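Omission of a single protein chain aside, the complex is shown with its protein chains in their original locations.
Let's look at chain A:
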Amino acid sequence: MSALVAGATELAAGALPAVSGLLPRAVDSAGDPSTAEAVLFWVLAPIMVIAAFGLLFARKAVHAALCVILVMISLAFLYVTQGAVFLGVVQVVVYTGAIMMLFLFVLMLVGVSSADSLVETIRGQRWIGWLAGLGLLVVLAGVIGTATYPDPVGLGTANESTNPRGIAHLIFGQYVFAMEVVGALLVTAALGALVFTHRRRLTPRLGQRERADARVRAGQTLAPLPAPGVYAKHNAMDVPALDPYGRPITSSVPRVLRVRGQEADAAEYAARIDRVIAGKSAVERGALGYEEQHQTPPPQADPAGASVGAPQIGDAVAGVDASAPDSEEGK
């Protein structure tokens, strides 16, 4: 597809000699204007401007970030077409690939459904913002309007032994001191961030082993808790599993459902199982009335059965309630 695009720009270069005079003089690597680049500029420039406005007006932070990414990548295209290949690629690798990714990393945690609040936190800040923006616009218009655009020179010699080599000679030759200073500054900043966010550990580190020991000491369930539902019959989350004796295991239903009171009636399911065990056929059960159906007393969950999965051995351990609800880790 991109070959087609390039082919199209080639064609445009051939077919539009008259138009090329009207286009601004984009600069190719040799310092001469080229129509293909002008076309590329006029394709990318509106996209960039629209994306820049998107950054201003997007209600969701992630959308704003995406607009910035679009601007950055388009900018990289322009760099490349102007002979700054290295800069263009580094623009994508560093800014789009690393920095904006970190931004997005933070923004993502905000969630899809949240949008910016438009409440003014400082009185009149919107008007001040508009005024400052207008002022900037006036200044920029003044500067750009009075600027002159001389013919570019020297790009050919700068890129003589390929663009990355030219940059390397500049950075590690003429500007090596500035480069080192910036490097030292960045390292200092990174170290500073590390120092500021470092916290001394006040409590011993809790590893896998310590957690397991604590669970044993508290007398909690060691293995994963039983999954809810009765196989081949009901596998909904709110139906408690049955133990080998047909008694419902309360702890198999997620704690949240139990707290909300959304648990299915365990006794009812147990009674059904009892009826199946008793050998009554479906027809018989269908023929029975409601009261008769419920004649079978629901199995009385004995205290041991009620807290299945929570061994009572650890009761004696001081300070820990062994019959406390199972931890989330056990799930």
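Descriptive notes on the structure:
Quick note on the criterion: a contact is a pair of C-beta atoms (placed from the backbone, for glycine too) under 8 Å apart; a residue touches a chain by one contact, two chains touch by 3 or more; residues count from 1.
Everything that follows uses one rule, which is that contacts and distances are computed from a predicted model.
Note on the omitted subunit: UniProt lists it as "NADH-quinone oxidoreductase subunit H", one of the names in "NADH-quinone oxidoreductase subunit H", "Stage 0 sporulation protein A homolog", "Pyruvate dehydrogenase E1 component subunit alpha" or "ABC transporter permease subunit". Only one residue from A:85, A:225, A:249 or A:264 touches the chain missing from this view: A:85. When the whole complex is considered, the residue among A:125, A:162 or A:235 that touches the unshown chain is A:162.
The chain not shown here is touched by just one of A:139, A:222, A:236 or A:256, and that residue is A:222. Residue A:40 is the one among A:40, A:68 or A:249 that touches the chain missing from this view. Looking at A:93, A:138 or A:236, the residue that reaches the missing chain in the full complex is A:93. For chain A, the residues touching the chain absent from view are 1-7, 9-10, 28-30, 36-37, 40, 60, 62-63, 66, 69, 73, 76-77, 80-83, 85-86, 89-90, 92-93, 96-98, 101-102, 104-105, 108-109, 111-113, 159, 161-165, 213, 216-217, 219, 222, 311, 313-314, 316-317.
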